[in-house]
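As you look at this complex, bear in mind that one protein chain is not there, while each of the others sits in place.
Right, subunit A next:
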Amino acid sequence: MSNEAQIELVGVDKHYGQFHALKDISLTIEKGAFVALVGPSGCGKSTLLRSLAGLESITGGTMKIAGEVMNGVPPRKRDVAMVFQSYALYPHMRVAENLTYSLRLKGTPKDQALKAAEDVARTTGLSQLLGRFPRQLSGGQRQRVAMGRAIIRHPKAFLFDEPLSNLDAALRVHMRKEIRALHDRLGATSVYVTHDQVEAMTMADHVVVMRDGVIEQQGRPLDLYDKPASRFVAGFIGSPAMNFVPATVSEDGQGIVLDLPGASRLSLGRSLEPGRNVSAGLRPEHLTVTQTQEAALRLPVGVVESTGSVTYISSDTDPEITVVVHGRSPLSAGDTMGLSIAPENIHLFDVESDRAI
């Protein structure tokens, strides 16, 4: 991966009338990178992607693709390919025609276009289906055609708009790997929009978490997991979601007292202003069940759910604390469980600003 910027956004703004959809977005995407835009629905991730494609016009800032300013440039002159959530295959064209549509628009000779279609069909496993209409294909096959239609163009960037959300769970996991493998093989720059943080974490080199039109945090997937910048990012990244407990910094400043039954104290390994109210974030997978007498926390067990490989234990407290245990657990509802957590795994957030402390 080179360090050359393929896509560069500086202070991008987008208004729909009164609604401020994108607020001062600055983002640099390196050539060959796989970037995931992730966030809850309505966070502006799709709007940002559509702005990159030229389907929406931005109302402020600059947007560069391969060094050229793209503000106001129509989609056809941007040389980017997009894979839509609904695949958007042309229903009145056969697979081969769908694949070669962009080439034909560029005036590529018919035999060359057909050869390109055959090449792409081979890499995407569509060779037998070139003569079919989209309505005669299954969901996974349509997905591949949509991908093939993008690949055939060798564009400056691939834009994916939640391309896997219409597939069933098993196929989604499979296509996830396939898309990533394809990206690595083509070495293209990809921007991938999803609301599924697992997709973002597993596929991308660089994850951008958005909320309400603002970039909350961006970075490498594991950096976001290890060092979430805000309570929102902390809760969004990771599954099951992080537990948040109101807490107060203890009098010596070296620990926190959780607002849970038994006034449990956790030591921090760093010092903070005593008496300060914070929100403590504890990942379910970082909490370990221990002997009750050694435990920092002692909580009544509410629900125990086991999938066989992992067991989810929820406490009967408010707020509820979820713990993930590998393998099986002898605990059942009504028992008391002892929990401990390493100081470096405790995340603290400011109560007012929700930023990490």
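The rule is simple: a residue touches a chain if its C-beta (ideal position, glycine included) is under 8 Å from a C-beta of that chain, and two chains touch if they have at least 3 such contacts; residues count from 1.
As a working rule, contacts and distances are computed from a predicted model.
Peer 1: For the chain that's not shown, choose its UniProt protein name out of "Cytochrome c oxidase subunit 2", "Sugar ABC transporter permease", "Heme exporter protein B" or "Succinate dehydrogenase flavoprotein subunit".
Peer 2: The record for the missing subunit names the protein "Sugar ABC transporter permease".
Peer 1: Of the residues A:Ala88, A:Ala241, A:Val310 or A:Leu331, I need the one that contacts the missing chain.
Peer 2: A:Ala88
Peer 1: Using the touch definition up top, pick the residue from A:Ala5, A:Ala21, A:Ile58 or A:Val80 that touches the left-out chain.
Peer 2: A:Val80
Peer 1: Of the residues listed, A:Gln6, A:Ser102 or A:Gln197, which one is in contact with the missing chain?
Peer 2: Of these options, the touching residue for the absent chain is A:Ser102.
Peer 1: Tell me which stretches of subunit A touch the chain missing from the display.
Peer 2: 53-55, 74-76, 78, 80-82, 84-86, 88-92, 101-102, 105-106, 135, 149, 153, 159
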